[in-house]
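Okay, so here's the structure we're looking at.
A single protein chain has been removed from this complex, and every other one stays in its place.
On to chain A.
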Amino acid sequence: MTFEPDSAVAPNAPLDLPEMEGSGKGGAWQVLRDVLSSWPARISAIVLLLIVLMAVFAPFLGTGNPVTINPALRLQGSSAEHWLGTDSYGRDVYSRIVYGARISLAVGAGTVIVSLVLGIFFGVLTGYFKWADIIVMRFMDGLMAIPGILLAIALVAISGATLTTVLIAIAVPEIPRVARMVRSVILGVRNEPYVEAASILGTGVWKMVWRHMLPNTVAPLIVQGTYIFASAIMTESILSFLGAGVPPETPSWGNMMADGRTFFLLKPELILYPGVMVSLTVLSVNMLGDVLRDRLDPRMAKRL
């Protein structure tokens, strides 16, 4: 029903070909422009960009050493020297917030990379090979049955609290979700005629996966990636807050909230500042993720 009739009847009549438009398909730039055309997405992008710049240029933003303890200056209010005051050990809150962005973003980005790489690997494996599906997916099901936080705490407890272990602890529970998604996409396109056509043309397994299957996962993975990024930042904060995160002296927003808890009645800003930062970051990432999803998922786009 959707076919356009050929204009040519005689075999050599001129062809009625549509004009070439731009790059031919909606390229990455087009998507980016589209996404940034909405105000919520634009604001989120700006906020995120500022946070990233803050993390990158932390030493040049009028900060001091975030871990220097100065018991004489405990729990001070805002001053010219300490813009946001000091905490219970006399450390500069402003510096800790700025440096904390590094930890949060590193954990977010690291988790996304680790979980996507491993998730895609297992997803392709299970989606393409039936034998792997039975074994690996049962393992993934088991992994999904354990609450992520619990698993993370256990992993940190076993191997000690360093940034790397925290990162792995947060990434591992995300792998099954990514793997499942990739697997379902692969299963879906496996029987598409164009995939069968490629196999008839003698295309090998890995070329097939790379060329004909994986491109279908890009859109959902970008969306999934933003959510993982946001939830990783949250989880890191929660782990730190529970004392199972990065070492306590490391300036992380979660650690700061954990420290501030004891002095909540005395000085609520100690929780408020890092809390606002976590919320801002997570909210921006989620908003961008939503807009991306609407843009990349044609079913959602139609409804808008």
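What we mean here is this: a contact is a pair of C-beta atoms (placed from the backbone, for glycine too) under 8 Å apart; a residue touches a chain by one contact, two chains touch by 3 or more; residues count from 1.
The rule is simple: contacts and distances are computed from a predicted model.
The listed choices are "Xanthan lyase", "Helicase conserved C-terminal domain-containing protein", "Sulfatase" or "ABC transporter ATP-binding protein"; the UniProt protein name belonging to the chain that is not shown reads "ABC transporter ATP-binding protein". The residue touching the chain not shown here, chosen from A:36, A:144 or A:198, is A:198. For chain A, the residues in touch with the chain missing from this view are 1-6, 8-9, 11-12, 15-18, 20, 24-25, 192-194, 196-204, 207, 211-212, 215.
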